[in-house]
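Note that one protein chain of the assembly has been removed; the remaining protein chains are unaltered in position.
When the chains are written out, they are named A, B and C in that same order, and each has its own residue count from 1.
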C-alpha cells in the first residue's frame, strides 16, 4: 500500500498537480470514477447480462477501479488517514452493526434488522 | 492487500452475503459510499472551510473511505482483477495521456492538452 | 415550471441561501440527491424486489425525486438555461443519435449501434 501511494504521489508531483488536489475535488473525482465503474452495468438487468458485461469489459473495469483506488489513496494520504487501519476499524464497527447471527442471509439495513 | 481482501471476504462469508454481491450492486454501492465522502464537503466553498471539514470530520472521512476501499476490494476480487497491477498499468496509461512536460501545472483534460 | 421555479427561489431567498448556491455545489447536491434515489434500490436484484421497493417506499422516492427536481430547477435558473427548451432540444439530438428504426428494442449505446 505504501509503495502504491508513493507511485501515485510521484505521478502527481511530476505534473505539479498537488495544487488542484484539494480534498473536495478529490472526493468529487472519486464519485465520478465510481460512476464510470457503474456505467458499465447500466441497463444490464439479469445476472447473465451483468456477468457478460463483467467478462467482456474486464479491462475497462480494471482501469476504472484503478482510478477509484488512486483517488482513495490520494485522499487518505492528504487527509492523514491510514487506510488499512481505517478498513480494519470499519470492519469492527460493521461487525457490531451487523452481528453475524442476525445479519446472516439478510440484505436489510442495520436499522431494520 | 491480500490480507485485507481476506478479512473483507471473511466478514462477507460469515454473513452469507455473497448472494447479494453481484458486480452491479457492488458498483452501485461503491458510488453510494463515494457520495458519502463527497457529502462531507457539500457547501464548503473556500479552502479554509474545506480544510476545516477535513479536520473536524476526519473520523467520518476515514469510515467512508474505508467503505469505498472495501467495495473496491470486493469488486476486484469478484471480477478477478489484480488491483495493484491494475493501478500500475493505469498509471502507465495516464503517463501517456498526460506527459509530464505537457500536463505540468495544468488542470486540463488530456483531450484539451 | 415557472411557478415551481419561483416557489423554490422564494424558499431560498427567505433563508438567504443564494450565497451558498454556486453552480458547483448545486451540481454536487444534485448528485447526492440522485444517489439517495438510487439507494432505495440497493441490493434489490430481481424485478419483484425492485417493484416492491418502488411500492413500499413510494413516499421516500417522491421526496428524493423532488430534491433532484429542486436542484435541477435552481441550476437551470442560475445558469440561465430554459429547461423546457433544453429538454426539447436534447430529445431532437437523441433522435439523431438513436434513430427509431436502428435503436428499436436495443439497449446498446449509440456508439455501438
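Definition applied: a contact is a pair of C-beta atoms (placed from the backbone, for glycine too) under 8 Å apart; a residue touches a chain by one contact, two chains touch by 3 or more.
Keep in mind the model is a prediction, meaning the values are calculated, not measured.
Although one chain is not drawn, its touching partners on subunit B can still be listed: residues 28, 31, 43, 45, 47, 107. Of the residues in subunit A, those that touch the hidden partner chain are 20, 22, 25, 28-29, 31-32, 35, 38-39, 41-43, 45. Residues of subunit C that touch the chain left out of the display are 1, 4, 7-8, 11, 14-17, 19-20, 22-24, 27-28, 30-31, 33-35, 37-38, 40-41, 44, 47, 50-51, 53-54, 58, 61-63, 65-70, 72, 75-76, 79-81, 83-84, 86-91, 93-95, 98, 100, 103-107.
By definition in this document, only the chains that are shown with their structure count from here on.
Averaged C-alpha coordinates put the centre of subunit A at 3 Å from the centre of subunit B. Across the assembly, subunit C contributes residues 28, 31, 43, 45 that each touch 2 or more other chains.
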